[in-house]
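For this view, one protein chain was removed and the others were kept in their places.
Here the chain labels run A and B in written order, and each chain numbers its own residues starting at 1.
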Amino acid sequence: MSEQVITHSDIKFQEYFLNMGPQHPATHGVLRLILTLDGEEVVGIEPDLGYIHRGIEKMCEYDTYRQIIHLTDRFDYLSSHMNNEAVCLAVEKALEVEVTDRIKVIRTMMDELTRIASHLLWWGVMGMDVGALTTFMYAFRDREMINEIMEKTTGARLTMSYNIPGGVMFDLHKDFQKDVKNLIAHMRKVLPEYDRLLTGNVIFQRRMKGIGTLSKEDAVNYGATGPVARASGISCDTRKHEPYSAYNRVKFNEVIETAGDNLARYQVRMQEMYESLDILEQLVDNIPEGDYQVAMRNLIKLPKGEFYQSVETARGEFGVFIVSDGKKNPYRVHFRSPGFNNLNALLKAGLGGKIADLVATMSTFDFVIPDIDR
Amino acid sequence: MILTQNIFEYWTQNTEGWLYVLVLALIAALYLTFFAVAGLLLVLMERRVAGFFQLRLGPNRVGPGGSLQTIADALKLVSKEIFMPKFADKLLYKAGYYFVIIASLLGLSVIPFSAHFQAFDINVGIFFITAVSSVGVLGILIGAWGSRNKYSLIGAMRSGLQMISYELSAGFAVITIVLLAGTLQMSEIVEAQRDTWFIIKGHIPALIAFMIFMISGTAESNRVPFDLVEAEAELGAGFHTEYSGMGFAYFFLAEFENMFIIAALAVTLFFGGWLAPFGITDALPGQVFWGLFWFFLKVLIVIFVFMWFRWTFPRLRIDQLLVLEWKYLLPIGLVNIVLAALIVWQGWLFEPLKWLGL
Partner (left out) sequence: MSYFKKIFKAIHTLFQGMSVTGNYFFPNALTRKHVITCQYPEEPPVIFERFKGEVVMWHNENNEHRCTGCQACEIACPNGSIEIIWKWEINPETGRKKKAIDQHIYHLSMCTMCSLCIQACPTNAIMWSTNFHHATYDRGLLTKVLNKPGSKLMEGVEE
């Protein structure tokens, strides 16, 4: 019996493909990632889009400016209010309409409520992605309070279509201020509890720290925005750099971390919730009196030209680019959605880890698939 | 009812030939029934407990307080189409769940539920459980290999890694107690704790062994934070992705049964098995019943702790899982055995009742 020594070169290694999605619990929708795996290590990621393509940009060319707004709800449905606002601000900018202070403050407050709701959902789902299933219900309990505020004022919980060119659709509900104050107090109580449950947990820390690192250069190169870019040390908050609505009259910090890993992205979002609460606290007692709608023509016609407006949604910079030829419909509308560019950055950040790391990284990138694929 | 040494000996003492086989089949049927009922109840308990942890109620519609929910689920699973992937290896695919179930059923057979209420009281009981519980992973491996799915395969490979690693530290934790008890026979391990439970008698080494046993027990029963085998956010459903109907139900039941065995083992080794705390019910009639009562009460408490883990912690990554085992649990377990041996040798046991002269 001859002794056979097996060396590394005798063993054949084979990389194999794994379809992650379109139906996969971690892709939160119909994103399909074609992974190249070496054992469990991810050596290649190729996204495949188009499973939820609805051609919204084309649909916009056949709609009037008022009708576009309800379509923008359907991009990033978790920040629908901000998406609406971008279109409204672009139209108002084109027509040079100045809205009242009340409208500005209402819009800002709704933005921040939406942002908190979106981050809460992210927190719950992120816990589920790393295996802590209970976070989901805790986050939804608190998100429910925001949804109720929304429902009282706008009549809808998710796709609100609350903004219209020249104002908002309804006035604030009479309970609004009371509810928001309740929410602020409640959130300040539960956010430290979240930290005790998940952030401090040693397993969670191990799963997050140093995983999915996105360097500052890569974040710039791939056009990442929002919490993803801010976790890599880039100051890119549209609310700070090009203030719209009432953001120039409130004090808040732009949360920036430098590590660029999963934990940094996590911390940025957690801190942003505190900042949003600060903004709400500053505005809730100072809602100015005035009209909630500025008189505008029923059929809006934009002057000839190109108009761009960007807002900061919960996921990053959302931009609307309208080319108008003076008719009631836009000639061309382009939406710059944050998720699409962030997905590019994922292809860089997700490489080199295990499958579990990729799942954790994806959940800190916080994708909403209809936002990527419109 | 007077039982002699155990069920097996009591029922087979005067039987011969085919009657003997019949009695064995009866015992098997009894244990299979227990297996199914305990599985269903544990699933129900898990769902109710999960509900309360997650600010919901859990199943509360079918039957009084939702008590028939899992029976309804089981009926649904029985009536489902049994699906097999086209390119699956038919033999391995079907053999998978039998391995898993038989392994956990074998483990069940030597656990003393009460005084003499035990199918077989073999003199290497604890060794037997440790041995057969590692057969279960074979079922997971061949089932996943047979179903020809990459997700299943990744799950199965993780399962193999996990099992090989955590068997070791679970074994060391068991050895610590065997040192204190001086026997491998389950009934005698319980009997040795009649004055003081081992977790108290063995103080520091027993506590450390208990913690190691709980951690490696969760890992062996594939539960959060060690449920990498299923890891629904990563692998869909892991090794049982391609199973439907009863095939899936067998895996599911076996998982809960394994949890039950781990909890029963923890109770037997550390908390005095079916013995009442301080012997408070020893004078009462119906010793078999009281034994069962205390045993199941303790087991349910330990299972609740497992559930508490599950609904609180995030999941580890596969390499962190191995780091935890080989860098932390195993060295600590080894040192712990030496410590336990020293304590047994020198007689430094913590026995407050004996000191008080009780």
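FYI, contacts are C-beta pairs under 8 Å (C-beta built on N, C-alpha and C of every residue); 3 or more make two chains touch, one makes a residue touch a chain.
Quick caveat, the model's predicted, so the values are computed rather than measured.
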Could you tell me which of the visible chains the hidden chain touches? A, B
Residue among B:Phe35, B:Phe53 or B:Phe210 touching the omitted chain: B:Phe53
Residue among A:Thr27, A:Asn83, A:Thr154 or A:Thr313 that touches the chain left out of view: A:Thr154
Candidate in contact with the missing chain, chosen from B:Tyr20, B:Trp308, B:Trp326 or B:Trp348: B:Trp308
Could you please point out the subunit B residues that touch the chain left off the display? 49, 51-53, 55-57, 60, 308-309, 311-313, 328
Going by the touch rule given at the top, which residues of subunit A touch the chain that is not shown? 63, 66-67, 69-71, 73, 134, 137, 141, 144, 148, 151-156, 159, 161, 164, 169-170, 173, 193, 196-198, 200-203, 205, 298
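Here is the rule we use: only the chains that are shown with their structure count from here on.
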Subunit B to subunit A touching residues, read off their complex: 50, 53-56, 150-151, 154, 224-225, 227-228, 231-236, 310-320
Sort out for me which residues of subunit A touch subunit B in the complex. 16, 18, 24-26, 40, 127-134, 136-138, 141, 197-198, 201, 203-204, 206-207, 354-357, 359
